[in-house]
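Missing here is one protein chain; the remaining ones are kept as they sit in the complex.
Chain naming follows the written order as A, B and C, and within any one chain the residues start at number 1.
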Amino acid sequence: MYKQGKYPIVSKKALAKGVFDIEIYCPHIAKEARAGQFAQVAAEGFFLRRPISICDIDKNKGTIRLVFEVRGHGTDKLSELNKDCLIDIIAPLGNGFKVLEKGKKAICIGGGIGTPPMVGIAKEYGENATVISGFRNASAVILQEDFKAIGADTILCTDDGSAGIHGFVTDAFKAELNKEKPDIVYACGPMVMLKNITKICEENGIYCQVSLEQRMACGVGACLVCVCRTVKDGQEFNSHVCKDGPVFDSKEVLFHE
Amino acid sequence: MYKQGKYPIVSKKALAKGVFDIEIYCPHIAKEARAGQFAQVAAEGFFLRRPISICDIDKNKGTIRLVFEVRGHGTDKLSELNKDCLIDIIAPLGNGFKVLEKGKKAICIGGGIGTPPMVGIAKEYGENATVISGFRNASAVILQEDFKAIGADTILCTDDGSAGIHGFVTDAFKAELNKEKPDIVYACGPMVMLKNITKICEENGIYCQVSLEQRMACGVGACLVCVCRTVKDGQEFNSHVCKDGPVFDSKEVLFHE
Amino acid sequence: MNRINVNFCGVEFKNPVIPASGTFGYGREYEQFYPLSKLGGISVKGTTLHRREGNPGPRVAETPSGMLNSVGLQNGGVDKFINYELPNLVTKDTRIIANIAGSTVEECAELAEKLNGTAVDMIELNISCPNVKQGGAAFGTDCNVAGAVTRAVKDVTEKPLMVKLSPNVTSITDIARSVEANGADAVSLINTLLGMRIDIKTRRPILKNNVGGLSGPAVFPVAVRMVWQVANAVKIPVMGMGGIATWEDAIEMMLAGAGAVQVGAAIFADPYAPVKIAEGMQRFCEENGIANISEIVGTVKPW
Partner (left out) sequence: MNRINVNFCGVEFKNPVIPASGTFGYGREYEQFYPLSKLGGISVKGTTLHRREGNPGPRVAETPSGMLNSVGLQNGGVDKFINYELPNLVTKDTRIIANIAGSTVEECAELAEKLNGTAVDMIELNISCPNVKQGGAAFGTDCNVAGAVTRAVKDVTEKPLMVKLSPNVTSITDIARSVEANGADAVSLINTLLGMRIDIKTRRPILKNNVGGLSGPAVFPVAVRMVWQVANAVKIPVMGMGGIATWEDAIEMMLAGAGAVQVGAAIFADPYAPVKIAEGMQRFCEENGIANISEIVGTVKPW
């Protein structure tokens, strides 16, 4: 069941310049939410809601965490919300990541602001998770302590080498595969990154799920604006990121360009 | 010179249910403002500014006071502004009341939310002012202590007699005239009240100024939307409340209906 | 006591609030928020003869107090609607308006014919979609074509026929009169206004279709004006829409002449909007001693 309501923000932190982490008390949502789902967040003064991934869920505390970057006017408005303010969200939305049975190994790959949803899914695997995340530079790095606290192998890359490994997540991913092949790969980030990871997984015969982005209106599957091209049984067709996704089997996604 | 800016609210009070009194620190505006002028106030999320009379000016403190009633969505939004918030205003606008030389006597008449601008003008006359103000009932009464503090004769009327005299300000006004004729009358309130006061003043040969309302856009005289019908030397024509007013010689106003 | 039930064009609606075509799918998603029986009816997603994939994405762009869409009538085709969606919808205790769009006059008629004998309560013939190349707005911007397609559908349908008009015209009253003269039982308006947004960083239109249809509160004053003009130009009932977001808006639209209203984009901001609007209207009637909301339709007194 989708829920819509105004819920209190119980904590707010700045994780990096222009990147905020808010924890929202919404027990009914937290109870049902799964890693990889998202929320449609209302920004005062703006007509459309902003889709933001659920970064983490604390079912005991009844909270979810949203981590977002200020990209435009709407997210800028959201960044003005502080502790104790109410935030208007619809959640949990979308399908979320598929979680394999206990003991299986996962690699979770996040690029930039695609990193937050990796917190929730890495948690499902704990020490069996390897998290590879990449950022422009040291000052954009976020959530590394969260991954460590989960017990995951935590590999950090930066484009300019100012923190962690100098290079792209795809390079680190290939290096990991040389060591051990996981049972599943999860990825969220820029399209070109997802495309490359998909290719690598295909070449290595690894099941991979990617989380896509598209501009949205309803967020629930009714308006059909959030289209993406997919393929199944050789048949190309339009899927909708909000309802059929945001998580797709990487093989079903048609990456053009 | 018109000024536009965001100025801090230094105090906020509720004067009655849905009626708020805010004091704004804006020394440049306070320095130039005169009784009867108004401010164009921005309400977040609304396209047009709301015209609100300057209730009182404290040139020493560098503040002006705005007293407004929640009438619709915009004033409702304004009522959310608290102490230390910034308020975006353009002021001082309009012509203000004409002030006679020292020693002259004035009667200031306010009806409902037309009462606030009487504070500033009554102050100019101090003990030589008589303020007659009328309200629906006791719970709507505002600003009586301000008038008393000024030293003005303070006459309160309510439509239902729940406070002060039972009756309309026009009745109290007539009663006052029987005692003593003032040199000038100032009035602000509903059109029918202004019309009746104008008539009484005409019959008694007393100079009278009325403050009018009209829906506005620019507030400075450029867009010509805030029209009112006026007459001068027998010639009818359109004036503009924001620039030619809001204060008009009562004889020049064409009250229709 | 229900004070907001209306008879629109011979069909009884328990209230005059109907989610607009294309904004509510077939109700499946919003049923997770509230039972569909709370709605006067549902105007379902535009249906074409065959399955349509619609336009490529992005299909939405935000605008001040509104949005552009360029969905382009993606849908599963009329057979899927009849066989898969309709059986579900009929169990929901609400009126069903089938919104149909064809690329040719013949297609429109064929669509309408297919819906004969089904549980659909009313046909809404969309001659105003700005997002498809054939049919759509091309039908809705020319009096003769609009009349001809209306006539063709009227000749074959057994359902009350409502024709949905485009606002992107010089004279919407001329089009309304033409569809009335050709047998329309009602008109609905407005469909979206054609608009465009450009990403100044990439220097490309935000919509892959370059242009799209504007809806939401931004268009409300245009919609009120057109509903008022059309209601004064034709005798058939008018279903009003375009930017309605609150019950006050809905009352305003009915004062202008709408016998019932549709609510579209506002649902994206607040899924409960249609329900809140209906509740607000009921309260309005109670507080103002209005026995039935129909009393206010078209009662605005112009100056």
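Basically, a contact is a pair of C-beta atoms (placed from the backbone, for glycine too) under 8 Å apart; a residue touches a chain by one contact, two chains touch by 3 or more.
Here the structure is a predicted model, which is why all the values come from computation and not from measurement.
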item	value
Chains in view touching the one left out	B, C
Option touching the unshown chain, where C:Gly54, C:Pro217 or C:Pro271 are the choices	C:Pro217
Contact residue for the chain not shown (choose from C:Pro160, C:Gly195, C:Pro237 or C:Pro274)	C:Gly195
Contacts of chain B with the absent chain, listed as residue ranges	1-2, 4, 42, 46-49, 74, 90, 214-229, 237-238, 243
Positions on chain C where the hidden chain makes contact	61, 63-66, 68, 141, 168-170, 193-198, 200, 203-205, 208-211, 214, 216-222, 224-225, 228, 243, 248, 251-252, 255-256, 296, 299-303
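Assume only the chains that are shown with their structure count from here on.
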item	value
Centroid-based (C-alpha) most distant chain relative to chain C	B
Cα-centroid distance, chain B relative to chain C, in whole angstrom	47
Residue numbers of chain B (touch at least two other chains)	none
